[in-house]
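The other protein chains are all here in position, but one chain of the complex has been omitted.
Moving on to subunit A:
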Amino acid sequence: MIEFRAVHKRFANGTTAVHDLTLSMPAGGITVLVGSSGCGKTTTLRMINRMVEPTSGTIHVDGRDICSQDAALLRRSIGYVIQQSGLFPHRTVLDNIATVPLLLGWGRRKARTRAAELLETVGLAHDAGKRYPHQLSGGQQQRVGVARALAADPPVLLMDEPFGAVDPVVRTQLQDELLRLQKELDKTIVFVTHDIAEAIRLGDRIAVFRTGGRLVQCATPAELLARPADPFVADFLGAERGLMLLSLIPLGDLPRRPVPEGGRWELVLGPGRRPKGWRDRSAGDGDGALLPVRPLRDGDSLLSALNESVGSPCGLVVRVDTEGALTGVTSREEVHDRAGTAHASAARAASAPPEPAPRAGDHPPVADPAPASAPGTTGGAP
């Protein structure tokens, strides 16, 4: 657990980078700091490992005041992924990763063995270890940065826009791997980004900053999206805020119906009852090309269901089990309706935390598309 208490940072030139920050970042969770450029995210992060000393206020990591510890020793106990990798250009990838273990006096052999292990953890080939940073792609360098931060197995990890310099595909891949790693390693992670989608994807809690280093809101992603504290946050979250909220809600037990018999569209199944595509019966000979289908599992989000329902020729979302075998279909109307109620109840839950979270069963599906089901228009409390 990392606790900021009334922390203030004013630089010598008079810039206030962080203003009266009181914030706790739970152990074993990912806290994301977001906000536009220059709002004090990096400064906040760097106060945790004393790369920046607060002007006033205190910071505790796991109950200990960081200022009571030797700065160098503190830093060795906190993993830090520096904005745009910050690797040592004169050291091989392996030696870059081994930096902190060497500082901790593990000895060269043990440090190298550990570094080689981490290459694998972050998905790099073994022979990448002998290369120098400039011989790697941006994405590979970022992975090395993460590996270096993890090397001494620190309980706390600070990550400053670690996936900033890579294309969206690699970025998504790195995000997935971070989530997978986090499941295994259970670190307390502070993650800086200015990409709100990344924040929603990774964060257990999201802290939104505004210029002048003021914390505006700190909440879970669902809470933030459903009930932004003020117009600034709403604006920052953007016009697709409603859709982003849907991306957090699983399809779950939204009712499945049998595939309708007859009608224009026929769902063609392959071996193992795996859906292959829609065939247009009205095309006659039955030889017509299949329209593609992307079947959804229960863990998929309402947003992907909404997307499927829009793309499906007959408005039906195809559902499968974990093996990929057909379990039924759900109509566009049911998806829309659930999206609407989920949205409203997320907002309600956010405004009154004690109220139990909505369950899928509480809201029997209604076949008729209510006006309130249009996503993206809701968001405030009813």
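FYI, a residue touches a chain if its C-beta (ideal position, glycine included) is under 8 Å from a C-beta of that chain, and two chains touch if they have at least 3 such contacts; residues count from 1.
Please note the rule applied: contacts and distances are computed from a predicted model.
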Identity of the absent chain, which is to be given by its UniProt protein name, from "Indolepyruvate oxidoreductase subunit beta", "ABC transporter permease", "Copper binding plastocyanin/azurin family protein" or "Fe-S cluster assembly protein SufD": "ABC transporter permease"
Touching the absent chain when the full complex is considered, from A:Arg109, A:His134 or A:Lys183: A:His134
Chain not shown: contacting residue from A:Gly14, A:Pro89 or A:Gly299: A:Pro89
Contact set of subunit A toward the excluded chain (per top definition): 49, 51, 72-77, 80, 82, 84, 86-91, 99-100, 103, 131-132, 134-137, 148
